[in-house]
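On to subunit A.
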Amino acid sequence: MKEFKFVNAKTVQEAVDVLAELGDKCKLVAGGTDAMLMIRDGKWNDLTLVNIRDIEELRGIKLEGDTVTVGALTRLSDIESSDILKEHAPCLWGAAQFFADPTNRHSATIGGNVGRCNTVGDTLPSLLCLDAVVTIVNKDGEREVPMSEMLLGPGRTACGPNEMIAKFTFKSQPHSAYMKYGRRRSMALSMAGSAVSIEVDDKGIVKWCRIGVGNAGPKAARAYKAEEAMVGVDLNSDKALEETMYKVIQEDISPRKKPRLSNWISGEYRRELIPVLTKRAARKAAFGECMLCKQEEA
Partner candidate 1 sequence: MSAEKIKVNLKVNGEDVTYTINPEDTLLKALRANYNYDVKCGCEIGECGTCTVLLDGDAVKSCVTLAAACEGHEVWTDKGLGENDKLAARLQDAFVECGSVQCGFCIPGFIVAGVGYLKNIGNPDRKMIRNYVSGNLCRCTGYQKIIDAIEKVALEMERGEI
Partner candidate 2 sequence: MSMHEITLIVNGKPQKLTVKSNELLLNVLRDKLFLTGAKYGCGIAECGACTVLKGDRSVMSCLVPAVAADGWEITTPEGLVVDGELNAVQEELVNKAAIQCGFCTPGMAMAGTACVRENPDADEDFVRDYMRGNYCRCTGYQAIVQAILAACEDAKNGKRV
């Protein structure tokens, strides 16, 4: 027996008030592309659905100086068509090109993708490599959580039951890219994904990088050891990368020898796949394109 109530929150204030009062007896609904499935399957029941889709103040992409802000209710379709993100966060812009399908992108929001914290959420690796800061609001005000501390596990984030995600902020990183591996060009859940933000010198030697990996384990995560291993490595050399990043990233992300089967792709295959995706993402980020693969753009 389905038992729901509905509240239409038109402003952030209205939303945080409801959240303060109801906590985990309510669920925020933005685009609905995930929420409606939870309702349909009976996983959510006996609670209040809070529509936040009309909260204008949480939508939009801004560039101020070299800082980019993306509102939590910004739709993936707006991210896909954003010139600001194409230039300043191509990893996120690129992720949007392959996120679900164009129709779903008119509904899906970046805040929803992060809030649901699916293992294969397509915006997560990019936000990780961008080292984004998540602004979370509640009745008492707001607080900031670095993206690297935001994702706690499948379906769990640092956002509490009385809180909501307001926006994501990060520095402009034009040398960033996301490589997704999925079964199809469209409407494909990621089987694995790697996002890299990087700086190389004019010979292609890595100065620093940040790597966000999707579907490497129970949650998308930073590959810290691989990031360290990349420093000083010649990005043009397959051999150099195999001897450094490849070895370490497999330990980084899935310490078990045989990680579990997940999303139709075996742990073993992912262990082989993720280093390669990371290499390609790093090259695309640093050089503008990857020598071996030209991932189509929409």
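Per the selection procedure, all candidates are chains of the complex that A comes from, given by their letters.
Note that a contact is a pair of C-beta atoms (placed from the backbone, for glycine too) under 8 Å apart; a residue touches a chain by one contact, two chains touch by 3 or more; residues count from 1.
What you see is a predicted model; the values in this text were computed from it and never measured.
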Candidate from 1 or 2 that touches subunit A, complex-wide: 1
Touching residues on subunit A, where the partner in the complex is candidate 1: 1-6, 8, 29, 31-33, 35-37, 39-40, 48-49, 51, 53-54, 77, 100-104, 106-107, 185-187, 298
